[in-house]
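Inspection log for the structure reproduced underneath, given as structure tokens.
Moving on, here comes chain A:
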Amino acid sequence: MDIAIKDGKIVEKVDEKKAEVVDASRMIVMPGGVDIHCHIAGAEVNSGRILRPEDHFKDVEAKTALTRSGVGYSIPSTFTTGYRYSRMGYTTVMNPSMPPLEARHTHEELDDTPMVDKATYPLLGDWWFVLEHLRDGLLEECAAHVAWMMSATKGYAIKIVNPGGLEAWGFGRNVKNLDDPVRYFNITPREILRGLCRVNKLLNMPHTIHVHTNNLGQPGNYLTTLETMKCVEDLAEEGHPAIHITHCQFSAFKGSDWGTMSSGAEEIAKYVNHHSHVTLDMGQVIFTDTTTMTADGPFQYGLYQLSGNKWVNHDVETETSAGIVPFRYKRKSAVHATQWSIALELALLIKDPWKIYMTTDHPNGGPFTAYPHIIAWLMSGVARKKTMSKISKRARRKSLLPSIARELGFYEIAIVTRAGQAKALGLKQKGHLGVGADADVAVYDINPELVDPSKKYKTARRAFKRAAYTIKGGEIVVKDGQIVRPVFGKTFWVDVKTSLPIEVNDDIKRKFREYWTVEYENYPIPDRFLHVPAPIPVKAEV
Partner candidate 1 sequence: MPKLKVSLLTGRTIDQGKGKEMGKLSKEYSESVVICQMDPNDMKFLGIKESTNVKVITDFGSVVLKAVKSARVPHPKVAFIPYGPWASLIMNPRTHGTGMPSMKGIPAEIEPAPNEKVLSLHDLLGQFRKEGQP
Partner candidate 2 sequence: MITLYPKRLFKVPVEAECICPDVFAEKSAKEIATLQIWEGNRKRTLGDLFKIKHETDSPTEEFTIRICGDVSKVRKIGAKMSMGNIIVEGDADMHLGEEMKGGIITVTGNADSWTGSMMKNGTIEIKGNAGDYIGASYRGSTQGMSGGKIIIHGNAGYEVGCFMRKGLIKVHGDIGRFAGIHMRDGTIFIQGNSEGRAGAQMINGKIVVCGYIPSILPTFTIDDIRPKVKVNEENVEGPFYRFVGDLADGGDGKLFVSKTKNPHLSSYEEYL
């Protein structure tokens, strides 16, 4: 089968005499990879870079005639991030955590991240405007403000992290469960989740709310996760997801403390298998030295206390918080090995690959460059067994993995690494190779008719590590794992048209001055600030 490309799009056919021909026979052709959740840009990521010279100095990329220099490892510099994604055949990546006040920073970095299309999600779950409007039952006002925020920050989806917990962290506290009211605001995490889920629907956002649950990283939190999914069950329309639980592995711990910690993957998978309103991503853990970073300030503080490693905290006025702690996942640690197992259990126990996507929550579970390893684990029981034999005995005993025979095929891999992600994101022109799609194509040098990835998982791993070709917007940008043409990607943002946009009067300006330390007019980012802006117009129901 031939794929015809013209002007950056996939078309019916082209004039074969004039066209450049890429011979992909005996290879696998997939749409360009899509990553729904990877921290690659912005204040948090960059603080991580500054914090960790020791992370970079042994993984460097020298300047070439075509490419800029940079460093890895767990928090690569921006250019290196773009090149490394592209070399693996990825063409679209989503930066999931942006403090709205520092949105300009995120976009400056995304502009310096070449090779891929990208977008970023503003953190809105603890924004005072949201808390106050939802408390007062002003759903439509809340929606109008969220719409304004999408445009002001050039954002793509509503990100919620430990709802209520981040405001509480302003005074060093946290919330315990979905019904624990947030001090001074008289609102519960449940109300925030339900409120923003409704707002998301009112605004017709392409993606669902993107949720990092309460109690993340704590034993027993799988119950919170089940609660979180349940709490928006009634808000879902048949067949349409209403919530995305991100890096679910970190929210699927059973047990009452670290000694008894075990996997809650079975219960979560069971729930997801019986409901259609949830999508998830894995948050796979890799045994390596990495850098954890989330907006979940209290969680990161806990991780610092646990590890004794260096700790960065960054609270953002009226909006959110953030924390960073370097972390090493060790094979021989029962907890870490269980975490490794949980993510794979989730991916294999959830039957429908359209519901769970492959991520490491880069760099939280490990750097994105480990994706080929995860693919190998998903496709091959032998690969899993091999790693299993090296992990903590206790974790091995408790792991469900040996009882799971399922091995994903190439088709399913294509879903969990691009098609499913694009669909969940509402990116209609991504994740498939149909006519009209963006001409983002990845070609991997592996012959599915000859190679059984279940046995030859190393061959598969190698193939996914270095794309034979990456085609971005119709141009060959990678050949044999080497960048041959540096390109800029687009930055998507959702341009929500509300019937009654917020009126910017003196009142609003005064409120701004009260809440933030910047002037109203300096807050929104103009469209021209982005290198290649790609607004997605959406008509809201308010």
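Convention: a residue touches a chain if its C-beta (ideal position, glycine included) is under 8 Å from a C-beta of that chain, and two chains touch if they have at least 3 such contacts; residues count from 1.
How these were chosen: all candidates are chains of the complex that A comes from, given by their letters.
Everything quoted here is computed from the prediction, not taken from an experiment.
Any copy counted, the candidate of 1 or 2 that touches chain A in this complex is 2. Looking at the complex, you find that chain A touches candidate 2 at residues 51-55, 57.
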